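Here is the structure we will look at.
Complex shown without one protein chain; remaining protein chains in place.
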Amino acid sequence: MTDIADSSAAKTGTPAADNALRRKWAKLKRNKAAMLGGSLIIIYVLSALLAPVLVTGNPSGLNLMNSLEGPSFKDPLGTDELGRPILGRIIHGSRISLVIAVGVVFVGLVCGIPLGLISGYYGGKIDFIIQRATDAMLAFPGFLLALSLVAVLGVGIKNTVISIGISMIPLYIRLVRGCVLAIREEAYVEAARAVGTRDAKILLRHILPNVMVPITVQTSMSMGTAILFAAGLGFLGIGVQPPTPEWGAMLGSARSYLFHAPHVATFPGIAIFLAVLSFNLLGDGLRDALDPRFKL
Amino acid sequence: MLNYLVKRLLSTIPVLFGISLLLFFMLRLLPGDPAQVLAGQMATPQDIENIRRQLGLDRPIYEQYANYLSRLAHFDLGRSARTQNPVTEEIWARLPNTLLLAVVAISLACLFGIPAGIISAVRPYSWVDYLVTTSALFGMSMPVFWLGLMLVVLFSVILKWLPAGGTGSWQHVILPSFTLAAFVVAFIARMTRSTMLETLSQDYTTTARSKGLQERVVVIKHALKNAMIPIITVVGLQFGLLLGGAVLTETVFAWPGLGRLIVDSILARDYPVIQGTILIFGLLYIMVNLVVDLIYALVDPRIRYD
Partner (left out) sequence: MTAQTNPLLKISNLHIRFHTLDGVVQAVDGIDFDVYPGETLGLVGESGCGKSVTALSILQLLRCPPAEIDGNIVFEGQDLLELDREGIRKIRGNEISMIFQEPMTSLNPVLKIGEQIAEAGRLHKNMNRQQAWRWAVEMLRMVQIPGPGSRSRQYPHKFSGGMRQRAMIAMALSCNPRLILADEPTTALDVTIQAQIMTLMQRLKQEFKSAIVLITHDLGVIAEMASRVVVMYAGKVVEEAPVIALFKDPRHPYTRGLLGSIPVIGRKEQTGRLLQEISGMVPSPADMPRGCRFLPRCSHAMDKCHQDEPPRTRLAEHRRVSCWLETR
């Protein structure tokens, strides 16, 4: 099988493409908000990775003598209703939420991309079926869909990841399909087909790299959404179960003490907020730098 | 236009089927005997048998589905395993509360979000623009339930101006609806901004300016009128998403709506209610989308006069 010379800009290594990539990176760096988001994410990931090192002792260990203390030198963010230092729990919580976010996005990508590619590229009956299924799933607002899946699957961290992940799939399918439909008609794809290149190769070599741009942007946003959803489920008591220090669950249990120890509810919420904000900032910056067409 | 509407209506049918299928199988995916699940944990073996016969759960699967569909058509959603009341009753009691919150929230969001987006687009990169885009970004990143809790802390604990939960007076509506509106107003502001930026850079805007029209007229009569079309679509979509957010907000404020119903039912494993509520949410969302499509058809002359 002869191979058409690949002129798509996504192929790195050729001078024109390298230049384009470098320019986009420079544009991203210029965006201070995106850089702030990026730095926050790095802090977040580091805290997740280094949690056992940063926090000595058991983050879920009880110390009822100390419960509901406000911020002090010993415990900069205070303690919760069972005497556990909040700062330590938040740091460990970053691990949990990062794992969930990555897992969710993984599920979404692994299922969404192939289905989107097939649906968009082949069209016809299989497209119809996949599209109707996607429509049915999208007939529910995202959180509600995740909620319903949890109702079926049960609580706990694994089910949280699966439920939220599944609720992300239709989004990725739509995104990928839209991209594929646009690219499918491009001349270089037609040329590759005319020469006899196998479908799989066309999909991987020509279409997939171009789909990467909106996917990257969407993934950044989805990480933020995943953290929000997981926290939401945790808050309601149907996500990650205590005593695991998940931020949403921490907020949920803090509710009862809202009136006389509001700090217990404040800090985990700030953690969620900062994590989601950082992904949104980065996602916005990515979109501006990579492809302003999809601006929202 | 009729053509368009008919097409839209028809396309909801497969979606409705899809939802009913999903819900139908949802029950059967659960571990254990569906009849027991439906009867609840308090049921006696006799109750379970009754339910099994009543709902024809010993029949072949396609017959079950047919029965299920016919029951749906008669608005029979079964009985709550927890309270033994008809599910429709439970839902009906709470639906208006959720709708109230959603309507107030979306109105607030449009009231603040759309003008903010317009001003932002007309003066891009000014301090107003930065303020709006930053606030919008913050609003979209905040967990709804945390915002609710913080507002309670501020307005109920510290300031003691507003009640922390429950219903009864218009003061009770304020905090929950503002909380619910926070995310949406951010989204709408951003959406308005980007749509306006796009319409303002279109050729017809230059044409309008070349006629000597005042900038105010160009922005509102020429640009905004075009931008409203996608904005309305987004507002409609957001209304649907509000229903999802309602779940969390209602929990925070102990608001007696559908959202709390579904959460309580999940915690109590009350499957008939879970199924019923999910179905209603789905229906609402579809209906909202249809209404949005209708408005879209009325507002866009390209569809209306075709």
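Worth a mention:
For clarity, chains are labelled A and B in written order, and residue numbers in each chain start from 1.
We adopt the following convention: contacts are C-beta pairs under 8 Å (C-beta built on N, C-alpha and C of every residue); 3 or more make two chains touch, one makes a residue touch a chain.
This structure is a prediction, so every number in the text was calculated from the model and none was measured.
Contacts of the undisplayed chain with the visible chains, over the whole complex, involve B. One of B:Arg8, B:Arg82 or B:Arg209 touches the chain omitted from the figure, and that residue is B:Arg209.
Annotation for subunit B: contacts to the undisplayed chain at residues 202-204, 206-215, 217, 221-222, 225-226, 229, 299-302, 305.
Here is the rule we use: only the chains that are shown with their structure count from here on.
Distance between chain centres (mean CA atoms), subunit A to subunit B: 22 Å.
Residues of subunit B that touch subunit A in their complex: 11, 14-15, 18-19, 21-22, 26, 29-30, 137-138, 140-147, 149-150, 152-153, 157, 164, 190-191, 194, 240-245, 247-248, 251-252, 262-263, 266-267, 271, 274, 278, 281-282, 285-286.
For subunit A in complex with subunit B, the residues that touch the partner chain are 33, 132-133, 135-136, 139-144, 147-148, 150-152, 224, 228, 231-232, 235-238, 248, 251, 254-255, 258-259, 262, 265-266, 268-269, 272-273, 276-277, 280-281, 284, 295-296.
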